[in-house]
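Omission of a single protein chain aside, the complex is shown with its protein chains in their original locations.
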């Protein structure tokens, strides 16, 4: 693996920043302010790291105009240094390149169309009637069932399983061991209490620019499709039930579970291990903190939470007991209120 | 993939409903009341959808006798329309058919027996001493270790891993990327604080008619076996620890974690992201709502919960602080009660 190099001038141009300093300086990577050495560019994104600015060994720092006065080395000045960081990181990504073409060990079913510029790696198994677009990479061990469509510039990482009839648009990344299109959890209980399986006849539609983490599961719809809209970002180990809709540019952190027919709006930010009970809507722009139990519709944007705050176990035990006594506590307060009212009244009457 | 067609009379017979309307009408699918077109059958299962009944474009509706008066189109009348829906959906399931036989790329160890009507797909790896029954499908990328037994009419979806000595009965479906028989989490701490692995000598027994979702993990027993009884339905991303027993026809939603040696009864309904602390029993018929923290035995049927209700973050922060002040709150109430008692007593003495 050779080393990648850019001049500071190249980088300024790539990220759209104003350069203050020597544009000929050679940069071979990006690092945090404290870890950077003389061949690294660094960035200042968060006020709490200003203290590292004076001592950094970086060749240059990406920062906002308001910090220019505080910086005595080369600078790449732009309004959003975090976006600048993202763009520089793209230049130095060391993810291995893949070679276009179909590996001899890959198996491809009848009537499937693989674009000439696509990569189908070793041990991939592709069913019938599958279409794979230009520049798309299918990594080793991926299994793609019949009639799946994958657009252009997608990356499907190793050991992913795509069930039949799943539709994936363009520039979608799906990380390793994720499953898309498995049966939704649909069972009808008969008179004997035995569960009767409800076949899941819908599919899954994943729109452009979606990224899906590792070991995610997205179930196919019961009748209609499960839909992940354009620009959605899903972290690892997320469960998406049948007929869920996730709106554009919503981001969801790891371990969150979304029960069937939940409709999550656009531009939501949902933390990890959140649970959605299903069959309701969540407003555009809702922000939900970690481990929140979402049991009903969220009708307007804002930040939402549930649970209690971590504390020493011994204290928690007492408070948890008191929680279960809250009915009694309220009754005692009512009684006190009455006593006082009556007591004063009695006094008054006297 | 050709289109499947049935007459309304065929469907009535298949689901055991009384037909009111033209039995010759051709039906090519099932859809919700609002999405159905003239070639679809639909169903009315939930009172809250009655409003869609008059406007539906469906060719016919499966409904309960009590709604017959409200319906002006063809009807399939039966006591449990949801079961009727399940059975019609089975007719229109478009999951691709598989061809019996062993794919040339599959690898099968010595002394393994694969039934003639079974399917072993591409890139399947099967160890030694494995037995696979009639009509069972092993999808691509599945790895089956030594001495696994799988009965008849099972479906093992792609990229599933079955460890050695796992026993799977008949009509069991296991969705993609699920792992059965991995080591239970057993470690003994030595005097130096270093963990010593406890080899897991038990196996996993999965009885008839079980369905297991995608990315589920079921650990093998430490000494005895982990057992999933007949008719159990597990959603995606569930964790089942070593020596857990799950009773007949219990259904568990996604993301739930069950620690070692928990014994869950029959006919339980457990929602998503529930946690079981392990080493206790849960009574038959228990119903547990989402994200509940089950830390002790449940000795009788009923509905159980824990946690708090979602609310705006700003309000929640205050309430969470008050929760930690509950000891203080109770002390203040006691003091008030004493004050009043003493106050009145004093007054009385006066």
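Here are a few things to note about the model shown:
Should a chain be cited, it is by its letter among A and B, assigned in written order, with residues numbered from 1 in that chain.
Definition applied: a residue touches a chain if its C-beta (ideal position, glycine included) is under 8 Å from a C-beta of that chain, and two chains touch if they have at least 3 such contacts.
Predicted model, so just to flag it, every value in this text is computed and none were measured.
The chain that is not drawn here is touched, among residues B:205, B:219, B:235 or B:248, by B:219.
Only one residue from A:73, A:100, A:196 or A:340 touches the chain missing from this view: A:340.
The hidden chain makes contact, of the residues B:42, B:226, B:267 or B:292, with B:292. In the complete complex, the residue from B:64, B:115, B:269 or B:336 that touches the missing chain is B:336. If you put the missing chain back, the residues of chain B touching it would be 107, 123, 125, 127-129, 141, 143, 145-147, 159, 161, 163-165, 177-179, 182-183, 185-188, 190-191, 193-201, 215, 217, 219, 222-224, 237, 239, 241, 255, 257, 259, 273, 275, 277, 287-289, 291-296, 298, 302-309, 311, 315, 318-319, 322-323, 325, 329, 332-333, 336, 339-340, 343, 347. Residues of chain A in contact with the chain left out of this view: 1, 29-32, 35, 80, 82-83, 85-87, 89-90, 92-96, 105, 121-123, 139-141, 157-159, 173, 175-177, 209, 211, 213-215, 231, 233, 235-237, 249, 251, 253-255, 267, 271-273, 290-291, 307-314, 316-317, 320-321, 323-324, 326-327, 329-330, 333, 336-337, 340, 343-344, 347.
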